[in-house]
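Every protein chain except one is present and positioned as in the full complex.
Here is chain A:
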Amino acid sequence: MRAERILVNAGKTLAVLLLLVWSLFPIVFIITSSFKPGREIFAVPPQWLFEPTFDHYITLWQRWAVFFHGLLNSTIVTIGAAALAVVASTCAGYVYSRYSSRWLGASLLSLIAIRLIPPIVVTLPLFPIVNNLGLADTHFILSVLYATFFVSLGTVLMRTFVDQIPRELDEAASMDGATLPVILWRIIMPLAAPGIIAVAVFVVVFAWNEFLFAFIFTSTKAKTAPLVISEMIGSIEGVDWGVLFAASTIQLLPVLIFVMLMNRYLVAGLTAGATKG
């Protein structure tokens, strides 16, 4: 019996280790390669011990200044998209939670249906419209598009959270003279914070890494970092792998740190309402 338990535990540990290696290997490879001398990145057999160098980061800074401009654009767009999505999803989630009608039910279904449409379907027809409106190559259009694609999911998530907040709290606040925005701001938002963070994490991860919309709708002023990285992979000049890995590391780290910090809330957000009877 004891031997069986040991075997089961060993199996579990091995499975977890394999999963860890599978998940972490690409990230570790990218980060370590960004500090390896160029000749050692793809050396056969692989060089696990090496003298770290910042050369690739220096080259990135010198030759690809546009990447750092892209990072700034990514930051602006990501913050804008997250803010828009959170505000819209919270307001909509509140409405779907507190009110009910046939039309509201139908609109919730349509929100989910819209989420199922592949982005490319709406992207290309939008291109001439966005150009005619003079919104091409602006942070605004990317923020709105990214937020739009997550409002449906965010709304469903936020409705689940708001459902868990007793209506009596709204009613008590209302009796005290609080207006609807105040109820949302002072009562709902603080209590639904894990849900808001979960929505924000989804939008941030998506907006930070998104390529298609950025490719279609930006040129220079709002060009995001993933677009610059895609140029580095281009085959005309040959790939400078060290610089590419340095850029990928810089691109990866902020969102990785953000997700790790928010992981606790993300799990709470995703499991909200799971055990509701």
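Here is the rule we go by: a residue touches a chain if its C-beta (ideal position, glycine included) is under 8 Å from a C-beta of that chain, and two chains touch if they have at least 3 such contacts; residues count from 1.
Operating definition for what follows: contacts and distances are computed from a predicted model.
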Absent chain [UniProt protein name; select from "Molybdopterin oxidoreductase", "LuxR family two component transcriptional regulator", "Thiolase C-terminal domain-containing protein" or "Multiple sugar transport system substrate-binding protein"]: "Multiple sugar transport system substrate-binding protein"
Residue, one of A:12, A:167 or A:221, that touches the chain absent here: A:221
Residue among A:118, A:134 or A:166 that touches the chain left out of view: A:134
For chain A, residues in touch with the removed chain: 37-39, 42-44, 55, 66, 80, 87, 127-128, 131-132, 134-135, 137-140, 143, 173, 176-182, 185-186, 215, 219-223, 227, 230-231, 233-242
